[in-house]
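Of the protein chains in this complex, all but one are displayed in their positions.
So, chain A:
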């Protein structure tokens, strides 16, 4: 018999399209592809409105991940790459996307994407990605006015959370809710460094802590860590969170509590913010070139 180890850390991979939009009627079709260290997304927009997207795991090779993501977003739409007028790449693998017409940093793309997703009142964005975490300020048009990046290590990021989910055999989708099932908030784990936190978690479980309590301690540690990042760059309302961690209510609600502010509720999957911003940049570039 073959035992397959379940992969608890994976976010659901899926694609979506707006059934009410006919891309053939669109004047400008653009795409944004965000190749991150952990996951990749592709977004297709028709005249600046969200038409289709996909989100999936980044493979070992950036060009393939980008192509897979965009092909999946185009699946059953009848669209081909040639129908898309401009494609912008972003994320850490952005310079390695063969079909992209331009590369733009994820900082600028997340701000532009958040402006679309949450509206023009957003001023502070926390992007919690797979490998790093960024605090961004933007104006009413989604243009970056300042940013601060945690460049030291991968601690307190999406990847750290995934390692944790796997260690505790809990699907990444459940981590947030389970971490909130504690009667009293425990002390945060002393380190968010993946390696140390992992051995600390094992020790806590051995000492009789429930899985929920360990998760609560880790989510709180992560929240405190990013709060210090936001505080360094200043908090200006409205506040929004993008990236995979925004889907983890255990971290989001603790950030809100620590900061004493509420984050705006997203209308779309927060993981697509970067690709969405890239597609919006693409539209602006087509308009600027005057080709359409």
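Everything below uses one rule, namely that a residue touches a chain if its C-beta (ideal position, glycine included) is under 8 Å from a C-beta of that chain, and two chains touch if they have at least 3 such contacts; residues count from 1.
The rule is short, and it goes like this: contacts and distances are computed from a predicted model.
Engineer: Quick one: find the hidden chain's UniProt protein name among "aminomethyltransferase", "ABC transporter permease", "Acetoin utilization AcuB family protein" or "4Fe-4S ferredoxin-type domain-containing protein".
Structural biologist: "4Fe-4S ferredoxin-type domain-containing protein"
Engineer: Which of these, A:77, A:96 or A:233, touches the one chain of the complex that we don't see?
Structural biologist: Result: among the candidates, A:233 touches the missing chain.
Engineer: Using the document's definition of touch, tell me which of A:149, A:163, A:205 or A:261 contacts the absent chain.
Structural biologist: Here the residue in touch with the unshown chain is A:149.
Engineer: Identify the residue among A:46, A:104 or A:197 that touches the chain left out of the display.
Structural biologist: A:104
Engineer: Please output the residues of chain A touching the missing chain, sorted low to high.
Structural biologist: 104-105, 107-108, 143-153, 228-229, 232-233, 281
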